[in-house]
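For reference, the structure discussed in these notes is given below.
Removed from the display is one protein chain of the complex; every other protein chain stays in position.
When the chains are written out, they are named A and B in that same order, and each has its own residue count from 1.
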Amino acid sequence: MAVGYILETFCKALRVLLGVLVGSLAIPVAMQVISRYTDLIPVYLWTEELSTFIFVWVVMIGSMVAVWDGTHFDVQVIPDARNPLMLLIQKGVVLVLIAIFALLFAWYGIDYAEFGGIQRSVMMRANLMVTYISVPIAGVVWTVFALYRLYELIAIYRNTKGAEA
Amino acid sequence: MIISTVMACAILVGGFIALVLIRVPVAFALGIATLPIVVLDVRLTPFIVMDRMFQSYNSFILLAVPFFLLAANLMNSGKITDRLIELARVLTGWMPGGLGHVNVAVSMLFAGISGSSTADAAGCGKILIPAMVKEGYDTRFAVAITACSSVMGVIIPPSILMVVWGGVMQISVGALFLAGALPGLLIGLALMGTVYGYAKVYGYPTAGRPDLGEFWRAFKGAALAMLTPMLVIGGIVGGIVTPTESAIIAAAYALFLGMFVYRTVSVRDLGGILYETGRFASISLFAIGTASAFGWMLAFFNVPRLIVDVMTSAHLGPFGTALIIAFLFLFFGLFIDAIPTIIILGTVLMPVAAAADIHPVVFAIIGIVSLAFGLVTPPYGLCLLISAAIGGVNVVQVLRDVVIILIPMLVILILIILFPEMVLWLPKAIMPDSFR
Partner (left out) sequence: QTTLRGASMFDNDHAFTKTMVRFAELVEENYDGEVEFDLRLNGELGVESDYVTYLNQGVAIDYTIMAPSNMARFSPSIPLMDMPFLFRDLDHWNAVLSSDALAPLEAELLETADIVILGYTGGGVRNLVSSEPIANLDELNGHRMRVMGAPIQAQIFAALTAAPSAISYSEVYNAIQTGVIAGFENEAASIQNLKFYEVAPYVTLTRHTITVRPIVMSGKTYRDLPADLQEAVMAAGSEAGAFGRALESGEDGEKLQEMIDAGQVFVNEFEGREALLEMVVPVQDAYAAELGATELLESIRGM
């Protein structure tokens, strides 16, 4: 289960990063308010830009963690299947569909990141790849996470079948 | 090939519904449903799906979402919610169906502090659903009343939805906040009426009659927390902060209370709260991205224009138009989150409302109240999903009670449509400048 352990550790790092990013999101917005009413800091016009940069990463990292945890909201119209094979198919199909979407993101995301790379933000003149790169990264991470969950699902199915035999 | 409007609509809507039925997460279902279109139509590429998603996160207004959520999470973790529940108990617990009233009342208090309904459902539900079940309430009723009362979170100010609405459609957020107050209170009263009815039919108990000492302690305990709405609304109406920035004031104040006044939040807890906020906010924000891509596809194939044409050519008058607007928001709210619906549908219907002489503030409140109901209507009702998960029941099991509780709330919505002055009088009285 070395792969599972590595992925769980990686996801833990993502969780820490997510918390740090949410905390740091407050900084540019607070600066904006403080600079307007006090002379403590000058008016920085890049605060809005920086906060949207962090915001994009919060959303993307959060979406990765939610794929690993399986916490993206679904609608339970159909209850979980009782039969192990049906359950494998039911959950497997969902993971495969997510993996396909994720793979497209990873593949076309490379072009998208390059498209970010030819742009610079207006205020900070930052190369926009700093945020656009989150698209292919999210694609790769979703793919890996979804495929590993699929692998686990198959392993569980094999075990129950082994127990029956 | 080039896809026709009808075919695009069939693929997008049909695909989405099919994907949701086989339990693909809603956020992914919205994105995956657009894929056949970009593959089939020569004019589109996957680039456009990624770009529409990505650019929707490039929005300063949406920053209000994590900050309002952070404020609510700080209240939940800092046991501020417990103090609110205690206050609600001394105020309403003595009536038949005591804990049911407490559930409604605490949601009204919570709504006045937080802009988020989901945090209310999660925070109050965690305490009140088990407590209600223990006192002999039907679990289904406990779950349904928790979910339905939490929708007041986005109707009673402050409100994430109003911040987004005001920003997207250039309407005074201060006026929207004030406009939401009365409808929110009426919905609260309607809910309490329903609880009373349930208590009479099923013989639910009271939660005890408080003595004067309890009263005083509960008020003292919650007083500081109850200052938050003053700070947030005062901050906006008084011109200290923009509506988006007001969310950070709410969060900062909740942090101050939790860490320094009540000392219920440690630095260590704070890390967990920040993570939890990011985790939950990004799940709904991520769905905003795929919903934007989905909505863009509909627009590319002229679907909204068709809707508007049909509606304006029917000459329905203000009442008929408002009814249909409410219906459309309710319908969209069945499937997707409120914020993307505002972006996709609100902007489309704004000219329709204007053509029918519906005041923009009234239009906004009709839209927001209808969307708030979407929070408890399956298939995609976040508050219902959260409450059901806490109660350990399936959404389908609680549906009957949700419908019963929603009916009086729908009556309030119709009253708003019939008597728009209900919505307008408070902002007109306090912010007459907005109505020049």
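As a convention for this text, contacts are C-beta pairs under 8 Å (C-beta built on N, C-alpha and C of every residue); 3 or more make two chains touch, one makes a residue touch a chain.
What you see is a predicted model, and the numbers here were worked out from it, not measured in a lab.
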Checklist line | Residue touching the undisplayed chain, where the options are B:V237, B:L270 or B:I430 | finding: B:V237
Notebook entry, point to check: Of B:R209, B:R305 or B:R400, which one is in contact with the hidden chain?
Noted result: B:R305
Notebook entry, point to check: List the subunit B residues touching the unshown chain?
Noted result: 43-45, 47-48, 51-52, 55, 60-61, 166-168, 170-174, 236-244, 296, 299-300, 302, 304-305, 347, 351, 433-434, 436
Margin query: Need a quick check: the contact residues on subunit A for the chain that isn't drawn.
Written below: 32, 36, 43-49, 115, 118-123, 125, 128
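By our rule, only the chains that are shown with their structure count from here on.
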Next item on the list: Calculate how many whole Å lie between the centre of subunit A and the centre of subunit B, each centre taken as the average of the chain's C-alpha atoms.
Entry: 24
Checklist line | Residues of subunit A defined as touching subunit B within the complex | finding: 15-16, 18-23, 25-26, 29-30, 32-33, 37, 48, 51-52, 55-56, 58-63, 65-66, 71-79, 90, 93-94, 97-98, 100-101, 104-105, 108-109, 111-112, 115, 131-132, 135
Notebook entry, point to check: Hey, which residues of subunit B end up touching subunit A in the complex?
Noted result: 19-28, 31-32, 35, 45-47, 50-51, 54, 57-60, 62-63, 66-67, 70, 240-241, 244-245, 248, 251-252, 270-272, 274-275, 277-279, 281-283, 285-287, 289, 378-380, 382, 385, 394-396
